[in-house]
Each structure stands twice: as C-alpha cells, then as structure tokens.
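Just one protein chain is left out here, and the rest sit where they should.
Entry: subunit A
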Amino acid sequence: MSAATPTASPLAVTIVMVEDDEGHARLIEKNLKRAGVFNEVKHFRDGTSALDFLVGAGRAEHRPLLVLLDLNLPDMSGFDILAKLKADPQLRAAPVIVLTTTDDEREIRRGYELGCSVYITKPVNYETFAQAVRQLGLFLAVIQVPPTP
C-alpha cells in the first residue's frame, strides 16, 4: 500500500514497510500521518517482493530509504531481510526499524547485532502503540539520512 504525498520532495526519505498484516500496516500508516510524517510509504506484504524491490536485479537507483521491518513474515524471517540489507553496500547505511510483536530480549539483541537502528515492540494497548509510532515519526523527522550515492 503506497501513498505518495503531495509534500514529498524528490530527495525526501521513502519509507519501505515490510508487513504482512494488513491491519498493522494500516494502523502504522494512519499513526504516522497523525504524527505528521507524510513521507512516501511503499508497502510490501512479503519478504520476497520486498527483497526484489530493495536488492533485486535491475533495481532503480534508490533515493534515501528507511525500512520498517516486521520480523514475522510468511515466507521468511525479517532477520534474513535485515542481514541482506546490511550486506548491501548501497543500502548498508539505511536505517532499519524492526517492528514486531515480541519483546523477547534475545530477539532484540539479535536485531541490534544484525544492525537494526531501532527495535519497537508492537503493543496491544493502543495508546502506547500510537505513542510509539509518533516517536517513530519524530525519529524520522530528525534523522539525518545520508543521500545514497
């Protein structure tokens, strides 16, 4: 589900969201907008199509990217995608925000070891979830994403 916004400039950060759960994706988008984040969001429902877009053959020159990554995907683990992103010279510097249902510290540690920037647990309580996404929006607003060469 992509939503190009009128305010997105050619050099603005594109958000790549890899999330198999439609509901989660919709909630993330809505809350991002509420938090004032209007960047373009490219939504992929599985790991294969996301990897195809990100590191597949014949990919376009990427504008600055930010990846929102769910770990629980039907066809692969989000960690696989994370590892491939961090192994790619062009995308290595792109920030990756891992969003998942678990707060298992071993998974969190593994996520950071593989190079994710932020690890956010999807909360059930709506308030905390909205707050988390809003913080994510603020994070996106202040982060200096180096333009990819």
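Here is the rule we go by: a residue touches a chain if its C-beta (ideal position, glycine included) is under 8 Å from a C-beta of that chain, and two chains touch if they have at least 3 such contacts; residues count from 1.
FYI, contacts and distances are computed from a predicted model.
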The chain not rendered here carries, per UniProt and among "Glycine betaine transport system permease protein OpuAB", "histidine kinase", "Metal-sulfur cluster assembly factor" or "Nucleoside ABC transporter ATP-binding protein", the name "histidine kinase"
One chain is left out of this view; which of A:47, A:64, A:78 or A:95 touches it in the full complex?
A:78
If you put the missing chain back, which residues of subunit A would it touch?
21, 23-24, 27, 30, 71-72, 77-79, 100-102, 104, 106-107, 110, 122-127, 129-130
